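After this line comes chain A, so read on.
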Amino acid sequence: MVYIIRVFLSICITLLVSCSQGQAEKESQMALIKTTNPNPTVTKKNYGQDNVEKIEREVESIDEIYDVAVVKGKEATLVVYKVKHMQRFRMKQIEKDLTKKLEEKYPKEQFTVSSDYKIFLEAVRLVERKDNGNLSDKQAEKRLNEIVKMTSDMK
Partner candidate 1 sequence: MASKQKKMTPQQQKYQQLQQKHELKRPVLKNCIKAFFVGGLICVVGQAISYFYIYFFDFTEQSVGNPTVATMVFLSMLLTGFGVYDRLGQFAGAGSAVPVTGFGNAVISAAIEHRTEGFVLGVGGNMFKLAGSVILFGVFSAFVVALIKTLLGMWGVL
Partner candidate 2 sequence: MLKGQQSWVFENRPMILATGVSGGPFEANGNLADDFDTLHEDLWMGMDSYEKAQKVLLEEAITTTLEKAGMDKEQIEFLFAGDLINQITPSSFAARTVQIPYFGLFGACSTSMEGLALASFVVNYKGARNVLTGASSHNAATEKQFRYPTEYGGQKPPTAQWTVTGAGVGLVTENVPGQQHPVTSSATIGKVIDMGLSDPFNMGGAMAPAAADTIMAHFRDMELDPSYYDLIITGDLGRIGQETTFELLTKSGLNIERNQFQDCGLLLYKDDQPVQSGASGAGCSAVVLYGHLLNQMKKGVYKRILVVATGALLSPLSFQQKESIPCIAHAVSIEMNEVGG
């Protein structure tokens, strides 16, 4: 009996360990557990880095929110953030307020606002690969659109 459990557990651990290898990005591995605060990023230089940084500061100024990632592409602007633990009960309201605020301030941008961990993780990964130069502008744009599409699937 004990033997079976041990074998079973060791299989589980082996699986988990082997799966987590082959991940080049170090920072994004911990993205869900600790604060990452990735650089605000644009997929192409001339999309307006200043604007993106302003948006990021804007979002960070909200009390309930910490850890913000902003990625801007040709059309879409992805804003992902984490909500402080005890404020997570009001997550929907925060998202609504934030979207409204951003849309009023930057009427030209098309915002995708999300607090989903998965979207956050993917945004961090995107930023990281972009910063490391592993991703061309075109690839980054494509990935961004994929992530944006993922958020619309959720709703």
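What to note about this one:
Everything below uses one rule, namely that contacts are C-beta pairs under 8 Å (C-beta built on N, C-alpha and C of every residue); 3 or more make two chains touch, one makes a residue touch a chain; residues count from 1.
Behind the choice of candidates: all candidates are chains of the complex that A comes from, given by their letters.
All of these numbers come straight from a predicted model, not from anything done at the bench.
Shown alone here is chain A; of the other chains of the complex, listed as 1 or 2, the one that touches it is 1. Interface residues of chain A, counted against candidate 1 in their complex, comprise 1, 4-5, 8, 16, 19-20, 32, 116-119, 121, 150-151, 153-154.
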